[in-house]
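Of the protein chains in this complex, one is absent; all others appear in place.
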Amino acid sequence: MNMSQTKDIRTEEFLINMGPQHPSTHGVLFLEVKLDGEIVVDCTTHIGYLHRSMEKIAENRTYTQFIPFTDRIDYVASMNNNLGYVTAVEKLMNLEVPERAKYIRVIVAELNRIASHLIGIGTFAQDLGAFATPLFYCFREREKIIDIFDRICGNRLTYNYMRIGGVQFDLPKGIDETIKQFIAYMRPKLDDYDTLLTYNAIFLARSKGIGVLPKSLAIDYSVSGPNLRASGVRWDIRKEEPYLVYEKMEFDIPVGVNGDAWDRYKVRIEEMRQSLRIVEQALGALPEGDPTVKAGRIQKIAPGEAYMRTENPRGELGFYIVSDGSTYPYRLKIRAPSFSNLALLPELVKGLKVADIICVLGSLDILMGEIDR
Amino acid sequence: MLTALTFIFMLTAAFAVLGFIAVSAMFLIWWERKVSAHIQSRFGPMRVGWHGVLQSIADAVKLLLKEDIRPARADKLIWWLAPFFAVVPSVMVFVAIPFGRTLVPRDLNIGILYIMAISSVCVIGVFMAGWGSNNKYSLLGGMRAGAQIISYELPLVLSIIAVVMRAGTPSMQKIVASQGSCWNIFHPDMMLVSVIYMISATAEVNRTPFDIPEAESELVAGFHTEYSGMKFAMFFVGEYTNLFIVAAIATTLFLGGWHGPILPPVVWFLIKTYALVFVWMWVRWTFPRVRVDQLMAFAWKVLTPAALVNLAIVGWLLLKR
Amino acid sequence: MKKMRQDEIFADIKAVFPEIQEEAGSGAAVIPKDLLLKVARYLRGEPLAFDNLHCVTAIDRKEKIEMVYILYSVSKRRALTLKIYLSPEDLNIASLASVWRSADWLERETYDMFGVVFSGHPDMRRILNPYDWKGYPLRKDYTHPEFIPKPRL
Partner (left out) sequence: MAVIKSAEAQTRKQFERRRTERIPAAKFIHKLPGGGLILATSESILKWGKASSLWPMTFGLACCAFEMIAAGASRFDIDRFGAGVFRASPRQCDVMIVSGTICVKMGGCIRRLYAQMPEPKYVIAMGNCAVSGGIFYHDTYSVVKGTELLGIPVDVYIPGCPPRPENLLFGLMKLQEKIRNEKNAAR
């Protein structure tokens, strides 16, 4: 049947709703996909199914009362959110933080980065069809990190650990021993993932060369975090605008080559190795002193505004706080990294197959709590 | 000549086979959940009977009680018939499978040909389920299933022809008898054939890495998205019976059926079959899923040519002998 | 590569656009509303290379709506905040979706929360709230039947 005959066969596009409840949309994301057979013609995203009006709440909470809400913005990397919010408020008040608190914050934030990347990798492998086995391996490692957090601040997922000007409790005795054991336990596990997944023929076939994100497009969509670095842009806030004690830590930034789904996955694995190095160095150089906060719960902050961005596992999390002198922030804008990372999904996905939408979505590692705030 | 005796024998054989299918399906479902659990370093069903042994029975009882929902604009007849087309062919195949020296329901002289003809009827069941449930996901799943099973039928049948040529007869008992001295898999020219058979059998039974039709992550639950209650259980039982059949055929053709040193033949046959089933379960819980076009390319560009070349080699070897 | 300081960037822009003033508190560049597109294209251009529109948001100052654009230059490692004051009556402004592609969703969210209409935007719809939502939630004077205020400290 040569080309001329196929032209007059009337084919119709096939609209599929990958609706808010779908096994691999990482939460409540609604994708309206127009298909021509298996090939994606057009894909529109609908978000807002988890919009909990965080910014409206922020205007009715004092600075300390809002800290538990930051845990629930990116509920997989709560420590990094706390860190982002608290450093933003400290920058607004230009408050000095005790040295030990800075080191504790770095250790805890990097451990949470590993936990978040583990989930990112586990769900990515699950989306490619390796049903539950890699995900449960990643969760088995993540449980070890959660045990450490359980001992440090008593909760598994939403820690509410950091305060403005320091942290809530000092590290419990013998915790550095547990962390060292975890580091020793985790390093060979990362090599296991390489053998199980990274160089697996089917995994490569499914993710190499899919959803290639060129460097200029990534910067134009203000993508950040592992997705940007996978496209070859060496940009990491911990190195560009070092906050806390990151300038004392020496770690290198893994950079991908051609920015496809496999590179984004590989960058996350390398970043976990770097985070282990950071935790090791920070643990070694942990100074003495009292990291807890003595200041009262209600701080009146002089009118002014400040914008602080920190390196979240998913990208640059920015807090733009405007204060009008009262104990309540006048305006608090949360710049979520996944919000911009998801914006380019329709662009990446045109022309790919149905199975590739899920692969690209998994490689971007988005999180609906952060997008919908 | 249908005497009363042969009729009674056939009746008992039928009931024995049906009983065996039900028990083996239940056992396989339970076994898969335990194997997958231990691969993922967890326990699997424990609370329901000793080590979850009664889990499949509980699932069956619960599925019996479920309300049977039919979508409003579903195609009634096709929707209602689909589960039967998924299960009945896989039950009919048991007629020709040689469990033991004399323990075969009916030793057809066209054994393997009959099995191939019947087992390709399952495709129609999957297709009808996809079309009947008037749901976009199942339609996509049904289309994919049709394309996949048909395109993997070719290398499957070619590899079986190679075995039949070597054994000289399509009857299953005689194929097993011909492997008395040395199992087929150890013949040099048969090794590639058995690998081709294993791969295309995985695709035939829709198991990862070829489980495109009911891919959890893309299509919500593939062709049986709209089925609930007993109809869904029929698909489930059909899938596991197919898995057992494919393993049984593999043992008959390549691993020497019921041949084995001391244990009685039936035990040997079951050990080999369940060992192969374990390999498939092991594969299912470790490999990611292949994309549809890669799957098609692999079938047409790699497996079929390899099967044809192998056929030529077997033919040439037979001529030379 | 030496990072240019804020005032050096400011001097560059002031040379081309004299109307720019520097806001007292935060050191942001305040520009009149109609200049936005020209300034944006100039900032995007080669000498300053602000290739990353990091964040677009608004602040409801009751008598005026303050638009905030935070820009970054990944290649030259520089940051700049642009501010525009809008009177609450005519809340429309030129859309930067043609200059930076990240503006598309950021502007939709600002429209969703504050009601600022961006002219020239590819698809001006709400993004977080249901599409038929009445009112703009982040306005200071916004009320909603189910809004249960928490007693203030």
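General remarks:
Order of writing sets the labels: A, B and C. Residues in every chain begin at 1.
The rule is simple: a residue touches a chain if its C-beta (ideal position, glycine included) is under 8 Å from a C-beta of that chain, and two chains touch if they have at least 3 such contacts.
Keep in mind that this is a model prediction, so the values were computed, not measured.
Displayed chains that the missing chain touches over the full complex: A, B, C (touch as defined at the top).
Remark: the omitted chain is touched by one listed residue; of A:Tyr63, A:Tyr85, A:Tyr103 or A:Phe136 this is A:Phe136.
Among A:Leu157, A:Ala184, A:Val257 or A:Ala302, the one in contact with the hidden chain is A:Leu157. When the omitted chain is restored, the residue from B:Trp31, B:Tyr227 or B:Trp268 that touches it is B:Tyr227. Even with one chain removed from view, chain A keeps its contact list with that chain: residues 19-23, 27-28, 48-53, 56-57, 59-61, 68-69, 72, 75-76, 119, 135-137, 139-140, 142-143, 146, 156-158, 368-369, 372.
Listed here are the chain B residues that touch the chain not shown: 33, 37, 40-48, 52, 54-55, 57-62, 64-69, 216, 220-221, 224-229, 232. Mapped onto chain C, the interface with the missing chain covers residues 128-130, 137, 142, 144-150.
Basically, only the chains that are shown with their structure count from here on.
As a whole-number value, the distance joining the C-alpha centres of chain A and chain B reads 43 Å.
Chain C has its Cα centroid 62 Å from the Cα centroid of chain B.
Annotation for chain C: no residues touch two or more other chains.
Taken together, the chain A residues at the contact with chain C in this complex read 47-48, 51, 53, 55-56, 60-62, 65, 216-217, 219-222, 233, 235, 240, 298, 303-307, 309, 316, 318, 320, 322, 327-328, 330-331, 333, 335, 339-340, 343-344, 372-373.
Chain C meets chain A in the complex at residues 25-26, 51-55, 57, 59-60, 68, 70, 72, 74, 77, 81, 100-102, 104-106, 109, 113, 126-130, 137-138, 142, 149-150, 152-153. Only residues 14-17, 22-24, 38, 125-133, 136-137, 140, 196-197, 200, 202-203, 205-206, 353-358 of chain A touch chain B when the two sit together in their complex.
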